[in-house]
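Every protein chain but one is kept in place in this view of the complex.
== subunit A ==
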């Protein structure tokens, strides 16, 4: 259907349909964020001998996040007097918009995908890098020293970890010969790339945690050192936008790992093919999200300078070696 629409001449009708589809995706993502946050609080709660939210919305606290978001909407919108007003206002939008844009190329199943573009993987990585500008701008515009340090850390961390992230998927690209996410999934019919590219997967996973700014790489907002980092001056819905970006990225990154390394919507065994692809996708996706939450409640935080060292001196060489190894194996055996 989307193919037909793309071929048709531009007009209000297909604009309306695309707009509607975008809104649907946004709702799905917001639904995930709502329950992703709840899941994180619940899982961390059980790991930490707590109950987690259990008051609003029955025994499971099902409406807790909804209540939280409503509260954020009603909060007074504070802009510090000394802040750079236009930048301060636009920074959360810059941080959030790319997180939603990257989802356009994500193939959730073989049919449910919005834009099947040839360079899907490259698009994801390029666009997701834009969020850092939002953080850096937010940190700068707040006119707060902690926020500035947080923003600077965010920028430094992005540069150090984007590179190993890209390098680690090059092995996958070598094996597939394509940057198209659909083709990457299709190539995994006889073996997931997590098995063919274990080193690449590990590097990618570590770098992805740093990309997501989650523990143990949550330096830009490390609450024990920088209080809240780049968003220390934000409150109300502007703050919610930063948080939203973070959780949408969690959604996007988990989806990307599922697609690139865990075979996307494909079943693990061919005989399990009767179960719809969406279920497989959801299952794998949930496992990845769970691992992120698990790591968060286990590890202490890296130190800023060691983080750079680790990125440049460990992850990057390993990722490069992986490319070399993959190329060697490919040219010898395939």
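For this structure, a couple of remarks:
Note that contacts are C-beta pairs under 8 Å (C-beta built on N, C-alpha and C of every residue); 3 or more make two chains touch, one makes a residue touch a chain; residues count from 1.
Operating definition for what follows: contacts and distances are computed from a predicted model.
One chain of the complex is hidden; its UniProt record names it "NADH-quinone oxidoreductase subunit D", one of "Sugar ABC transporter permease", "NADH-quinone oxidoreductase subunit D", "RNA polymerase sigma factor" or "Formate dehydrogenase major subunit". Among A:69, A:95 or A:149, the one in contact with the hidden chain is A:149. Touch with the chain that is not drawn comes from one residue among A:10, A:58 or A:300, which is A:300. Contact with the undisplayed chain is limited, among A:17, A:30, A:44 or A:202, to A:44. Within the entire complex, the positions of subunit A that touch the omitted partner chain are 44, 47-50, 145-146, 149, 215-216, 218-219, 222-227, 296-306.
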